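As you look at this complex, bear in mind that one protein chain is not there, while each of the others sits in place.
Here is chain A:
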Amino acid sequence: MSISAINENLLRAIGVGVAVVRASDLSFIFHNEPFAEWFGTPQDGASLTSVLEGLDETELDRVRNEGVKYSVELQIKPKRRTLVFALNISAANSLDEKIMVIECQNITRIRELESMIDSYSTMVERNTRELEREKERVERLLLNLMPRSVYEEFKTFGVVTPQLYENVSVVMLDFVDFTDFAARTDPTITLSELNDIFTAFDRIVEQFGCERIKTIGDAYLAVAGMPDPTPDHATAVAHCATRFLRYLERRNESHPHKWQARIGLGTGAAVGSVVGIQKYVYDVFGPAVNMASRLQVFANPMKIVAPEEMKYALIDEFQVSDLGPEDIKGLGEVSLVNVSSALRASKSKSWT
């Protein structure tokens, strides 16, 4: 078998459509089976442009005259299907005349798969965005239950190690005659009142870098100095306490329900941790918490009571007056002081 016969057999056997045309008039010299199967058998004297519609004449001229390669995609639609072909047309020199070689590859399946991947990835991306939003919602919810640093630990390890903080201060607020109020008022009103007030307290607490730990019925508990230690934890809770009372005074001026609160401050050590596994809640325990909750009972309505050991931390920014020693359950005899906001606003300004 001669080399040219082998070549011709090869061209017939491969899965790529091949045709050879004369460069002069684009008439067919040769085509193989796949080519005929896709585009039909060229009639005698048929030209390339009549068999393959949609070819660019100027591009064909450039192939003919300049020898550049012309690549193009063609679509045909036999029986409902769209078939896509990648065509390469290049010039070649045969023995006696210029010819053009046309190679056609069936890239339908590739295009179909590309479309499917596009479609699928759009769905997946949309789902991913939804999951992302869901995750943010969960995170926001958990951040309401515990401080961020605790949440990070919880997320990473699945548990939170109880941690002791040596120097923290606590503010505990309780409403006067709340039980009476709750008994004679519609529960939904009670709840919306509390919600309103506690929301305001949350803002105050945030403003002074404290953490609201929890509300127990009508009691409100916030801490400073944990989980991030701060040297001015005592003044931070005192600022919160005075702002709480000022907020209530202002609110009472324009609301039918007049709220009176007692506030106790405490200082010392406390442990913070997540309690529970399924229904977890971040909580704090320790002397500082006990102290605040005991002292709160000793406060007159709309007053703030603190232990004497906080006196020197607060004396520069607040009015502090001695109340004398009291015997307090679980703590023994403790000297108490009353804390109120500085007499003149200008005075506190001079310290900044």
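By our rule, a contact is a pair of C-beta atoms (placed from the backbone, for glycine too) under 8 Å apart; a residue touches a chain by one contact, two chains touch by 3 or more; residues count from 1.
One rule holds in what follows: contacts and distances are computed from a predicted model.
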item	value
Absent chain [UniProt protein name; select from "Transport permease protein", "Phosphonate ABC transporter ATP-binding protein", "Response regulator transcription factor" or "Globin"]	"Globin"
Option from A:115, A:179, A:300 or A:335 whose C-beta touches the chain left out	A:115
Option touching the unshown chain, where A:24, A:127, A:144 or A:300 are the choices	A:127
Residue in contact with the excluded chain [from A:81, A:155 or A:214]	A:81
Sites on chain A contacted by the missing partner chain, in the whole complex	79-82, 84, 111-113, 115-116, 118-120, 123-124, 126-127
